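Dropping a structure here in structure tokens format, bear with me for questions.
Note that this complex is displayed minus one protein chain, with the remaining chains in position.
Now for subunit A:
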């Protein structure tokens, strides 16, 4: 693996692996893609891996004994191992899902199944929640890490407690400590905020949760693509992440869980593949991870996702993290230098990933995005699936720019340059 830091020259070479980024024109301008926080682009090698599997290796997995079926099963399970190792885990600890949202819903429903005593809940005591219990999440969460817990509370009678963010919109270990109690069964929180770009102190929060014996669930959608991650070392019990934000295909994500927990966790989707013995009255379930693989799986997507992980590993996650931290600093510094632009989240100089959300005085985010789009710059506008956090920050919507390994400092400069014209165009007060 190369050890020299990434620079613009190397990034421009990498960019050539992404046909969409080099070929696309938007409104007559070469595309500047700053919306990886929503979804990343895909290198040719990943698209080729999916096509190659489909054309040359396709078969159902974990059923049948013919050569092709064995080959497909090997590729599918190799993919699981590759992705698990990428986050420091063994393959028994990695469950396929459609996306991170489904991973969190799987947990939410498995816990109410534990409460109901169904779906293989013989050893599921730890997952039962009832009217005497509390579930804790935070104000900074994406709706995917909030609503499944609201619904779990509604189904079981448990109380939902929400950790308040600080004035900058950040989750602090102290606020978590102040919110949890002896009755807390689970603490769900994000590793990197998809709105502020702030990095949560995971180990400190895990420490608070462990003091009271609560399970921890980490939303790692915005961290796994951008930095080296080792879930066992972070100490979390469960974590979710998604392929499409890390150069992989859409339609597949993963739930990481400590193996002994996944084996004790009741099932969510039931049906073919995930059983041992079935009668017309009853079924018994396999151990993790196949315990959660009901029905035919996303095989070609898993194989392509593994290729994305190999691509990232070849560059080196440490180098990607360092490069994006540089882009993040350039973004944070740059936007605060523009009159009338307010940076949300950590101030310049404080650690963040390559992501900034901003509020432009007197101009709605939708209008900011429209003007940038006319210059070929793709950013996200709206509430980014985090209405409670926006409300807390006194906003209904913001504009977000987010980077990846294929962005150069020139991309950031083009964004900043165009952003500096926005208030003038819309005749905002004082512009």
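In the analysis below, contacts are C-beta pairs under 8 Å (C-beta built on N, C-alpha and C of every residue); 3 or more make two chains touch, one makes a residue touch a chain; residues count from 1.
Assume contacts and distances are computed from a predicted model.
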Which one, "Nitrogen fixation protein NifU", "Aerobic carbon-monoxide dehydrogenase large subunit", "Linoleoyl-CoA desaturase" or "Raffinose/stachyose/melibiose transport system permease protein", is the UniProt name for the chain you do not see?
"Nitrogen fixation protein NifU"
Among A:13, A:56 or A:427, the residue in touch with the chain that has been omitted
A:427
Can you work out which residue in A:15, A:226, A:383 or A:400 touches the chain that's missing from view?
A:383
Which residue among A:210, A:370 or A:409 touches the omitted chain?
A:370
Even though one chain is not shown, subunit A touches it at residues 27-28, 363-367, 370-371, 374, 381-383, 387, 390, 396-397, 421, 425-427
